[in-house]
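Only a single protein chain was left out; the remaining protein chains are all shown in position.
Chain IDs A and B follow the sequence of writing; residue 1 opens each chain.
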Amino acid sequence: MSEKVIFRTEELCKNYGPTIALKNVDIEIRQGEIRGLVGENGSGKSTIMSIASGMQKQSNGRMYFKDKEWNPDSMIEAAKEGIAMILQEANIIPHVSVAENIFAGREKEFSKFGIINVKKMNKAANALLRSYQIDHIDASVNIDRYSFEDGKLIEIVRAMSENPEILVVDETTTALSLEGRKILYRLIREMANCQKSVVLISHDMEEIIEQCDALTVLRDGDIIGHLDQKEIASVSVEKKIRYMMVGREIGDKYYREDYDVSHQEEVALELKNVSSGSIKDFSLKLHKGQIIGIGGLSGSGMHQIGRIAYGLEPLEHGSVQSGAVEIKTCLNAIENGIGYISKNRDTEALILEGSIKDNICLPLLNSMEEATFISPRKEKSMSNREIESFSIKCNSSQQWVNTLSGGNKQKVSFAKWTAKGSDIIIMDSPTRGVDIGVKQAMYQLIEKMKEEGKAILMISEELSELIGMSDELIIMKKFKVSKVFQRSPDLKETDIIEYMI
Amino acid sequence: MKSNEMIKQNKQKIGIYGGLVTCLIIFTVLPPLRGQSLWTVSKLSTLMSDVIVLALLSIGAVFIYSLGNIDISVGKQVGIYSTIIVALGNTTDSLLPGILLCIVIALVIAVINGSAGDLLNIHPIISSLVFMMVLGGVSSITYTQLGTRNISLRTVDYSIFKNPLFMFLVLVIEFIVIGYFFNYTKFGKYAKAIGANQQVAKQCGIHIIKYKIISYIFFAITIVTASLFQMGYTGSASDSTGTGFEMNVMVALILGGMPLSGGMKSKVIYALIGSLTYSLLNIGLPLLGVEPNQVFIIKAIIFLIVVLLTSRKKYGVLPR
Partner (left out) sequence: MERIMNIFKRVMASIALPLVMFLVMLWATHAAGKTYYGTWPMWRTLIISCTAMITTAFGIGIQFKSGRFDFSGGGIMLMAAIIAGRVAEANNNSMLIFVGLSLLVCISLSLLVATVYVFGRLPIIIATIGMALFFESLTTLIYDGEGINLVANLALKKVGTYPTVLIPLFFSIAIYGFYSRFTVVGKQAVLLTNNQQASVNIGIDEKKNVFITYLYSGILYGIATTIFASAGIQKAAFTSMSTVGSLFSNILPVFIGLMLVAYCGDTIGIVLGSLTLSLMSFGLSAIFSAEMGSSISIIITGLFIFGINVFSAQGKHLLEYLKTGILKRRQVD
């Protein structure tokens, strides 16, 4: 890693109408370094790099790349000149071939007089894939045949296809399996060795600490501080980073501190030998006042368990019981006091283009009606009660959910079920994309729910969360239960990982 | 400065109500300069009879449009129902059997249109397209067999349907009833939720097919009511009765500010505003001395102006 600064910004600002995303940011990236950018949602870490990579324009300020002023008009132009970015969302185009994805926007290079030479494009794409030791993808094939992870690999290849000087990786590793991450980390190391730079934007503390030479922490559009290699190697670095990200001491208490796994005798929800889709013969007993966590890799089947327990998937064998009642549809489930918070918050759990009030009251309408009439006053008071109890930051219950921050949105999806008075809550990835401060509040809430005697099924891809919160932890692998762990102060992530892979 | 802010935020409301209010102002102030007036009993009666069918249909259509669906069979349904009412009216000397038969047919169509999309996995517009074609064919065959272009009521007294006060009364009643069910009961709220995000609605325990069918049933009742007035104005029905009504409903709703994708922003009042504005232009422009064939182009231009104020998508990629 050299000392030469290859990219820098001067007083970079970005506003979205009244919202200020970046405030006079000055950042430097050195040649050959792997710099991590960390921060909460809304801190601006993705925004800086998306401006640098040509996806959007800044509102104010200047950028310099290789000592010249830098003002790319599009991502394609930026990539050509040397800065390429892999975005957080799935940025592949379905229903077309892999090659068309890799060379999207660059079709002109394979065409004469506006006519495209498909064979040439496929050949070039395959060559590119092989050069990164990706042998299992054929460029002429339709991209729909490949998994989400392969899609990310293809995006990486697309980003690398113009040999960038700076590669920006935005939250990509969450989508990748172990193999995929190996390929990516190998790529990052190679780039550093060749005096090229990498910017790694991530939420994953371990990954950041392990992979990066330098770290920059942002909060609310400002740079809070930098950490160099020595500081990254120190013991309490994680706590320090968290402090910088949140801006206050969040205290030591994050997850549960007790090791009391007691719960009530009564079984709240039982899955008896259920088989549905790839899940075969799965059983589970959830008691009142108990928190059962389900973990594993994203394709292990754990998300399906949540859907099955809520009656969203038809069963081929077995049954889901709540007390004496068999749960066959989610209508059954709701009537029996079960609530479900889907992992796809914006598409399955919340109506974005709808008010907080409408979202919270939706499952309640049935019980609120009196001879068909639903009182608007009742709706308002119910939702206000929940807004207060969750401290949802908003102007009024009429506000639309898509104007809320990620954490507040998640609070609304919780509020639906507390308003309904559900006693059994199935939550899938409850704190994904939620800021640390809010996460802490949610863990406290979940702990309180356990004390109140509610039954909680928590499905999550974050091992530390599961270890911290569950009474019993079920690890799944390839659609089967791999191992069941009991809550214990000695339980470590390393113990668990071997059962996941 | 503050007034600028207010204008920006309320641009939508201004576009929607503004059109209507502007029309009312212009058509109240200007015609007297030419010796005409909007506010005479006869002109108001004409306005009422021009708007009644469209308004009755549009108000009911709100239930469908809030689901995010479009129904293109409305016109042909009106045609068939008018025909049935007249035909049975002539054979039984009463309108009642015809009305009952129409209600039965309308309910069947509602059930099919409401459920076909989800049960058969086809786009909901397809089943309404099929009904449009089938009903159109049936209507043509009927009139060919009858050997006549149109049929008229011979013995039944239908004069009440020509009475503008009665029209006004029925319109108000329908507005109140549909408005109540749409805004204060779960039927309307579920419809809006399904239109906004069907997945979420499902996970909140809403039985999708059941409530879609119920929405279509509300619409079906209003179609039969509208058909009564369509037939009642002249006491006759023909093969071409109702042609193009679905398009008029669409234009009226868009003009009134109804989003085509449905969802939480749907409101019954939009139907009323849209159809009133539409009819006001029809009746009012000639009072200003506008030639009949110029009325059309003015309506088209006003439509474009209103939607530019209400339906623009400001940021991001082009709207779909």
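The definition used in the following text is that a residue touches a chain if its C-beta (ideal position, glycine included) is under 8 Å from a C-beta of that chain, and two chains touch if they have at least 3 such contacts.
Just so it is clear, the model here is predicted, and its values are computed rather than measured.
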Handout entry: Hidden partner chain, touching residue among A:5, A:20 or A:76
Key = A:76
Fill in the blank from the handout: Considering the complete complex, of A:4, A:62 or A:108, the missing chain is touched by A:108
Exercise for the section: Consider the whole complex, including the chain that is not shown, and state which of A:87, A:176 or A:362 touches that chain. Expected result: A:87
Practice task
Mind listing the subunit A residues that contact the chain we can't see here?
Solution key: 54-55, 73-77, 87, 89-96, 100, 104-105, 107-108, 111, 114-116, 277, 314
Problem - For subunit B, the residues touching the chain missing from this view - result: 118-123, 126-127, 129-134, 136-138, 140-141, 144, 198-199, 202, 208, 243-244, 247-248, 250-251, 254, 260-261, 293-294, 296-297, 299-301, 303-304, 307-308, 311-314, 316-320
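Methods note: only the chains that are shown with their structure count from here on.
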Practice task
Report the inter-chain centroid distance for subunit A and subunit B in whole angstrom, where each centroid is the mean of the CA atoms.
Solution key: 45
Completion exercise
Per the touch rule, the subunit B residues reaching subunit A in their complex are 181, 184-187, 189-190, 192-193, 196-197, 199-207, 263-265
Handout entry: Complex contact set, residues of subunit A against subunit B
Key = 310, 312, 330-331, 333-335, 340, 342, 347-355, 358, 362-363, 365-366, 369, 372-374, 376, 416
